[in-house]
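Apart from one protein chain that is not included, each protein chain of the complex appears where it belongs.
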Amino acid sequence: MASSHGYPFEKRHCLSIADFHRPDIESLLSLGEHYLDLSVQKSSERSVLAGKTLVNLFFENSTRTQKSFELAGRRLGADVINMNVANSSVKKGETLLDTAATLNAMNPDILVVRHGASGAPALLSQKVECSVINAGDGMHEHPTQALLDALTLRQAFNGDFGGIRIAICGDIAHSRVARSNVQLLNMLGCDVRLVGPPTLIPSNADRWGADVFHDMETGLAGCDVVMMLRLQLERMNGAFVPSKREYFHFYGLDRTKLGFAKPGALVMHPGPMNRGVEISSDIADDPDISLITQQVETGVAMRMGILHALSDAQDGIA
Amino acid sequence: MASSHGYPFEKRHCLSIADFHRPDIESLLSLGEHYLDLSVQKSSERSVLAGKTLVNLFFENSTRTQKSFELAGRRLGADVINMNVANSSVKKGETLLDTAATLNAMNPDILVVRHGASGAPALLSQKVECSVINAGDGMHEHPTQALLDALTLRQAFNGDFGGIRIAICGDIAHSRVARSNVQLLNMLGCDVRLVGPPTLIPSNADRWGADVFHDMETGLAGCDVVMMLRLQLERMNGAFVPSKREYFHFYGLDRTKLGFAKPGALVMHPGPMNRGVEISSDIADDPDISLITQQVETGVAMRMGILHALSDAQDGIA
Partner (left out) sequence: MASSHGYPFEKRHCLSIADFHRPDIESLLSLGEHYLDLSVQKSSERSVLAGKTLVNLFFENSTRTQKSFELAGRRLGADVINMNVANSSVKKGETLLDTAATLNAMNPDILVVRHGASGAPALLSQKVECSVINAGDGMHEHPTQALLDALTLRQAFNGDFGGIRIAICGDIAHSRVARSNVQLLNMLGCDVRLVGPPTLIPSNADRWGADVFHDMETGLAGCDVVMMLRLQLERMNGAFVPSKREYFHFYGLDRTKLGFAKPGALVMHPGPMNRGVEISSDIADDPDISLITQQVETGVAMRMGILHALSDAQDGIA
């Protein structure tokens, strides 16, 4: 199995989409695709991470992402150690570095980190000897989410990324998912658009390499895929969004707004969803339209692929 | 090992005692008994759940039950993933179904669920493809507790359920343990009684197939076994029970009240105990009388048996 990806993947970490070149991405997606086969996932790959230790270091709660990595690591035979660290116990930058030193001395092979501060995983990666995977840092990046979204699209469009026009909609400004996805989908040749109210689109978004729209009708026109983002509840207090009801009226995805996109357009959402806020239930639950459960399923496989690639790079296998 | 139970166990789930017929129960008890041998439990059965994933999804805290399933799963070689979900994060029925969809996309093989709402595990079982085990749902059922209690009795009475008169005592109304046990013990041919104050016996209890008593003296007369239930502390605020002291006086099991039962009668309790409320310490700790620690020990073995049976049913092995 170690040679299942032909390109020599030599990255030590998975911190940011910006660190990867297209061949890296192709290599990761191919490994992810390999693990989409459930019989492969469950039975024959135990030795890939045998004897290796994966530490899941989460400074923010995220059952979904943490369990996805835990499952991926175990199915590859790793020892998985979950460390949930309350934000309250981390008051100073020093403490993060002490945590890094402590962890490093336990000699893990792979450290998966979620942290509320942008750049925390990158900082940790300079202080530890193991591979670091960014599982979401502040409003910066969430590269494994972007990779699993890309793998989901590769499956849905038979690998033809160049033919995909995709609108990423909602709270772009606070979304690490959007930041990672724009970069990755651009690299893969998709036509990427950002759609949302002016208060939720960063002022420099025109330099991200995506066209910006402030209404769903023109933003979704001709789109093959509509990716909705989660609206954090704390944004709905009036500063960014007048009310849930008004937000849904203008930006929530329902049948009418989906009608602006190309016939047969598909819908994505990184989860967990706020039903009736950014997406209606009849869209979310329609298996002919929604790729949402595929995204979760792809998530475990893609993370197995990422773990496999980093482990091979550690061992000098390409 | 796969053929250690002769009857073709074909159930996909373990949701309710009501779903089982007596041959199912016999098959489960025999497998549970097989795992009572600690050398079997600890060393030779790793392959039964090898490559399979067990998710422990607990919406209510329960160290005892969750750890019993975790241990059972690991001793059979499964990957065990614990997911503790605070009730606070589950505000709408939709969210439970989203949780189900997310879990299902991670492709577990067995989902163990505890939830505060009656019927939640059954609802989940309709939305996922894996086997679901009810680890306690509201005031509805707790079938694995009833099975482990039955296995404990089978050991104590050499399999002769027909000869057992058993009184289940205390807060019957709010007890899922009582509901599952009455059904199972009736099916196995025991003579089952319910004993408790009128405020803690449901009005339809006479239709459960058990005689109802409101005092311990007549209720325990001639009983071989006295099963005490835990009195939830929130019942002691006066609405159901005047005071702990008065409750113990009338319904707490001590030497005097145990004297109403048959000489040599045995005592059970699902734990954790409120000592001095529903049971006195000298009864609880007397190894000649109390089966309480045997119940815990039997719990791991019985759950190994249940996991084994469901796994075999998945694989088409009978």
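Just a few scattered comments:
Residue numbering begins at 1 within each chain, and the chains themselves are lettered A and B in the order written.
Heads up, the rule we're going with is that contacts are C-beta pairs under 8 Å (C-beta built on N, C-alpha and C of every residue); 3 or more make two chains touch, one makes a residue touch a chain.
These numbers were taken from a predicted model, which means no experiment stands behind them.
Looking at A:H13, A:H34 or A:K52, the residue that reaches the missing chain in the full complex is A:K52. Considering the whole complex, the residue from A:A18, A:L38, A:A101 or A:L233 that touches the absent chain is A:A101.
Residue in contact with the omitted chain (choice from B:P23, B:G116, B:G209 or B:P272): B:P272.
Only one of A:V85, A:A117, A:M139 or A:I317 touches the absent chain when the whole complex is considered: A:V85.
Where chain A meets the chain that is not shown, the touching residues are 51-53, 79, 81, 83, 85, 92, 94-95, 98, 101-102, 104-107. Interface residues of chain B with the unshown chain, by the touch rule above, are 38, 41-43, 46, 63-64, 67-68, 70-71, 74-75, 271-273, 275, 281, 292-297, 299-300.
The rule is short, and it goes like this: only the chains that are shown with their structure count from here on.
Look at where the CA atoms of chain A average out and do the same for chain B: the two points lie 41 Å apart.
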